[in-house]
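All remarks here apply to the structure that follows.
In this view, the complex is presented without one of its protein chains, the others remaining in place.
On to subunit A.
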Amino acid sequence: MSSGRSARLAERGPTGRYPEVPGPVPQTPKLTLRDRISGWDVKFSPYVYIAPFFILFGLVGLFPLLYTGYVSLFDWDLLDETHKFIGFNNYIDLFQDDQFYTTLVNTLSIFLLSSVPQIIIAVLLAALLNTNLRAPTGWRIGVLLPYVASLVALGIIFANLFGPNYGLVNGFLELVGLDRIDWQASRFASHIAIAVMINWRWTGYNALIVLAAMQAIPKDVYEAALIDGASAFRRLVSITLPLLRPTLIFVVMTSTIGGLQVFTEPKLFDSMPGSNNGGSSNQFQTVTLYLYQTGFESQHLGYASAIAWVLFLVIIVIAVINFLLTRRLAGTGEKK
């Protein structure tokens, strides 16, 4: 930032600082307004150019984050005229709240049931798409189609498919001689149903990102491995996965952040329309759904803010764990 200005000062010498030195002053031009403006320009304008982003981020990102933290220290109900400061009591209550742990376990369970198969299938799908297919663009658009469909429409359709009495899935199970499953009542079954919904939507999207990274891997590495007699599996493990590492880290991160904030799918899956309960006994209520219910239905904004902050911290912790794991798992071939 200061390189331009200091270079100019160096040319001129230190005259400006010693005006009392007698004798003929060498022709040192004074700093004209033009020079000054030019100096300010070089010094400040980069900040101004980038300012709109930070101002917007501050308004819609940072300020709500901090203000949520502030609200979480109060007993703050929507229609109350005064809000009582209660320190960390909301957090203390939260750590003793059974429903919070239920929703946390639900969230992690749905997250694992969705993200793990999703990324494995996405990598395999990308490997398939990377072979010599006819009409490759058609196939690629094909896997992306579920992502383009409206989330709410998907939610309604899947809730219908998994309907306990008249749903297609149970009809099929009965047809092949299996027992019906109450997808609403059973905790684990409901998590699977919701995970299927999430995977349906996101697998193709992730597959395309992985595919793009796969196509960037130089062919000669594979050719060298072939000459050395590496099998297809060995090539996948020792070449493809390590070279996909940055992409996999990105995919895992985004699906972690998304997976821990699952909201629409469990909300629409509930048989009671508009309900935020996540099933009759919260068996598939996620943390965000609980947060929404607390804040906007029960109108306990302080408590909801505390949930939001704890969720934020949980996401950071899990994202860091995932980052380290992914680096290890996909990093076998590379040293740093």
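The definition used in the following text is that a residue touches a chain if its C-beta (ideal position, glycine included) is under 8 Å from a C-beta of that chain, and two chains touch if they have at least 3 such contacts; residues count from 1.
Here is the rule we use: contacts and distances are computed from a predicted model.
Selecting from "DsrE/DsrF/DrsH-like family protein", "3-isopropylmalate dehydratase small subunit", "Cellobiose transport system substrate-binding protein" or "NADH-quinone oxidoreductase subunit J", the unshown chain of this assembly corresponds to "Cellobiose transport system substrate-binding protein" (UniProt protein name). The chain omitted from view is touched by exactly one of A:S255, A:N277, A:S305 or A:T326, namely A:N277. Residues of subunit A in contact with the chain left out of this view: 34, 37-38, 41, 44-45, 48-49, 51-52, 55-56, 59, 78-79, 99, 156, 159-160, 163-166, 182, 184-185, 271-277, 279-281, 293, 296-300.
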